[in-house]
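Complex shown without one protein chain; remaining protein chains in place.
Chain lettering (A and B) follows the sequence in which the chains are written, and residue indices restart at 1 in each chain.
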Amino acid sequence: MSEPMVQVHNVTKVYERGKQKIEVLHGLTLDIPKGDFVALMGPSGSGKTTLLNLIGGLDKPSAGEIIVAGERIDQLGSGQLARWRAHNVGFVFQFYNLMPVLTAEGNVELPLLLTKLSGAQRKRNVAVALEVVGLADRAKHKPRELSGGQEQRVAIARALVSDPQLLVCDEPTGDLDRKTADEILGLLQVLNREHGKTIVIVTHDPKAAEFARRTLHLEKGQLLEQAA
Amino acid sequence: MTRAGFVIANLFRKRVRTILTLLSVIMAFLLFGLLQSVNTVFSSGADFVGATRLFVQARVSFTTALPVSMVPKLEAIPGVTRVAYQQWFGGVWQTNTPLIMFALDPQRYHDVYPEWKMPEAQWQAFERTRTGLIVGRQLANQYRWKVGQKIPISSNIWPQKNGSKAWQFDLVGIFDGKDEDWQKRTNLAFIQQDYFDEANQFGIKGRTNFFILKLAEGANAAAISKTVDAMFENSPDETKTQTEKDFNISFVKQIGDIGLIVRWILFAVFFTLLLVVGNTMAQSVRERIPELAVLKTLGFSDGGVLGFVLAEAFALVLAGGLVGLILASLAGAMVEKATGGQFLLALDASVWLLGVAAIVLMSLAVGLLPALRARRLKIVDALAGR
Partner (left out) sequence: MLRQALAITGISIRSIPERWAPSLVIVIGLAGVVAVFTALLAMAAGFESTLKATGRPDAAIILRGGSDAELNSAIDRDSSDLIKQQPGIRPGADGKPLASAELMVIAELVRKDDVKSGANITVRGVEPAAFALRPRLRIIVGRNFTPGLRELIVGRGVLAQFQGANLGQVVRMRGSEWTVVGEFESGDSHESEMWTDINVARSTFGRIGSSSVLAALDGPEGLERLKAAIAAEPRLSMDLLREQDYFSSQTKQFRATIGVLAGVVTVIMGLGAVFAALNSMYAAVAARGKEIATLRALGFGGTPVVVSVMTEALLLALAGALLGALIAYVLFNNLSVSTLGQNFTQVVFSFRVTPELVARGLTIALVIGMVGGFLPALRAARLPVTTSLREQ
């Protein structure tokens, strides 16, 4: 069996708010194999977003180890971490976080500016990514000209365009109606089953559990595992 | 799209705000260009003059006359190859347009100022014609004078023997300068000293305001200046001798410290601009914290994000600055044309260089703090809205 995509060993995360210290994760351990599709669920304040941020390399643990895509990311400097993120992770957020000044194409092209690809090559990759999410005909529209669902697709295309192995999504359907949410979850499922992406999503949506392979529950910074 | 494209796209996030800020920058640099070129006109007017000519004037003031009989003594000084002289005529064209006009010895002047280019035939005509007058190209163009015309010019100092203030001259030559700098000075007029001596009402003969000494190659200007002044010390005709360049500088200095005034105004202007653009940049970054955080999630480094913000500041100030300087150039050229070359206001290389330096500095000044803020922001906090 090959190495898991994500290995979290005994990770603790403590936040300092002024004089207060809040421990959000307590000695958490979990593995996510390659090709898995995990839904992280739990009440507010359970630490699921914090865990997601650590897995995605957006933050560092206060104690413990995190290995993602074979790399000890808890030991990387911030510059190295940035480069690591560019190659290995794609992010999708609840509020899309697209650049309002760029078209759909432009938004998807943004991560490719960090590569050495030529302009023509970048354009090709962007077209492919938009094709995968089914938005090729909206390429030249700005975010304000797109619906919520369409914006989220653009965000997913952006997360895919550098071909990362891991997709990390924070409440990707939180701002969408039922029908659109299902479409997005369906798209994620396709990416997982047909394109082999490992996907971790944080969600409140109980329907998401049906699309994922596994569901993990967090409460007060600790894991309550449940088989899917 | 490229990184540059992204930077420019971000500038137009709030179009009205960017355009208004841009306009403020344009105004500031327009003023900079105009004032700095005025300053340059006053301060470097002397640079192009070579060091091989000395100006001798009466010690107290060049408005006091010296006797032409000093010439042989001056010529005898080792290192002095030729002596010319010129006397202020106080010429007035039509009712009240003053002219820069001197009475002089044509041949001596020709020898000492090879920078003036005029056909030999015209120089000879000037020497031969008692009432001859030669003028610079600029002056001729301004009043549309042509060789062969009779030009009436009055003097506000010297009436003629018949009491009339109006003198009549024959225009026998028009001269040009040897290069652009000298061409800028062709707003002068010259007449014969001899004619002046015999025709002026006061019977003032053989007096002049300036002796111009042409020095040999490698002659020691400072030493010769001292020699001249020592020669006439304690006589009723005490002299003050300096290089032509120093003379020009000291004349401008008497008008006042133009540079100081210009610096004060520009200080006020750029200080204000700093606030205006700095505020815009700060606001723009503040609004975009989540977006900047997203850039970091995509893999742009802290330094990369700092670069984006600085590039944005630079693009804004560069665009406004270049347009402002170009407008100043155009305005200056228009003024120069409209006044027939009287006010030389066109921007030259030195002003452009200073302008570009100002653009770079101002970009840094307005962009640095917001850029550092962008660099510092923590992804997790920014995305959570903290």
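Worth a mention:
In this section, a contact is a pair of C-beta atoms (placed from the backbone, for glycine too) under 8 Å apart; a residue touches a chain by one contact, two chains touch by 3 or more.
Predicted model, so just to flag it, every value in this text is computed and none were measured.
Remark: the absent chain touches shown chains B in the intact complex. When the omitted chain is restored, the residue from B:9, B:147 or B:269 that touches it is B:269. Only one of B:130, B:205 or B:253 touches the absent chain when the whole complex is considered: B:253. Across the entire complex, the residue among B:1, B:34 or B:221 in touch with the chain not shown is B:34.
Counting over the whole complex, chain B has residues 16-17, 20-21, 23-24, 27-28, 30-31, 34-35, 59-64, 90, 154-157, 159, 163, 165, 202, 233-236, 238, 249-250, 253-256, 264-265, 268-269, 271-273, 275-276, 279-280, 282-283 touching the chain that is not drawn.
Convention: only the chains that are shown with their structure count from here on.
Here the CA centre of chain A is 64 Å from the CA centre of chain B. Of all residues in chain B, those touching chain A in their complex are 1-3, 5-6, 9-10, 12-13, 290-291, 294-304, 379-380, 383. Touching chain B in their complex are the following residues of chain A: 53, 56, 58-59, 78-79, 82-87, 91, 93, 97, 99-102, 105-106, 109-111, 113-114, 119, 158, 162.
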